[in-house]
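Missing here is one protein chain; the remaining ones are kept as they sit in the complex.
So, chain A:
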Amino acid sequence: MSANKTSRIGEEIWKSVNPQTPIITEKPFSIYSTAFRPRTQANQLFPRRTRVDKVNAELVTLTYGTIVAQLCQDYDSDYQEVNKQLDKMGYNIGMRLIEDFLAKSGVGRCANFRETADMIAKVGFKIFLNVTPTVTNWASDNNQFSLIFEDNPLADFVELPDDGRAQDELWFSNILCGVLRGSLEMVQMQIEAHFVSDVLRGDETTEMRVSLVRYIEDEMPPEEE
């Protein structure tokens, strides 16, 4: 459906910054240094690693698809368990990825959960998956929102198994829920995330529901939540 849109994850950002320029990869640049990294001094001092290596989006799609398929096999199509494992894997990724996000984006602490939501959608997803899900459906207490994915690189080419259960039980992209849970936990937010609909199941949209459980105040109390 949208196979050709991200031939390389991250490229779109570069294009949007400099629409005239064709993609020339020998020129050292990174998506961070053009769009998100204000601290160029650091790059002058240590010029060695300023570019962010890119990877073919289809490699990501196929790798992730293989992981899910293998899990389905290993757990004998116990899709609840597959969802759980994906979430767990994502959690471990998120706890590591957050450092990369903070180090390279240079953003500070968000003042409230609404700001956090925007940061996740517009910066986080943008730099790691090159998509910008829509933040919407806020609960009245500002503690719950939905992310609507118009585009999901993980799910390109995917048809769920036709066994009558996968369509109802498997959340194919469930790893993303774990990533959010892991990364936000590292910045003192306990959240709960789950998918509520997925175009792979024949739904209209792909929607993830994210709810703030609490701010974790142990190690480093946030200033003024």
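Remarks
In this section, contacts are C-beta pairs under 8 Å (C-beta built on N, C-alpha and C of every residue); 3 or more make two chains touch, one makes a residue touch a chain; residues count from 1.
Rule of thumb we're sticking to: contacts and distances are computed from a predicted model.
Considering only "Trafficking protein particle complex subunit", "Exosome complex component RRP41", "Peptidase C13 family-domain-containing protein" or "Ribosomal RNA-processing protein 42", the record for the omitted chain gives "Trafficking protein particle complex subunit", by its UniProt protein name. Among A:57, A:71 or A:98, only A:98 touches the chain left out of the display. For the chain missing from the display, the contacting residue among A:66, A:80 or A:142 is A:142, taking the whole complex into account. Check A:74, A:115, A:163 or A:192 against the missing chain and you find that the one touching it is A:115. Residues of chain A in contact with the chain left out of this view: 39, 41-42, 44-46, 49, 95-100, 102-104, 106, 108-109, 111-115, 141-143, 186-187, 212, 214-215, 219-220, 223-225.
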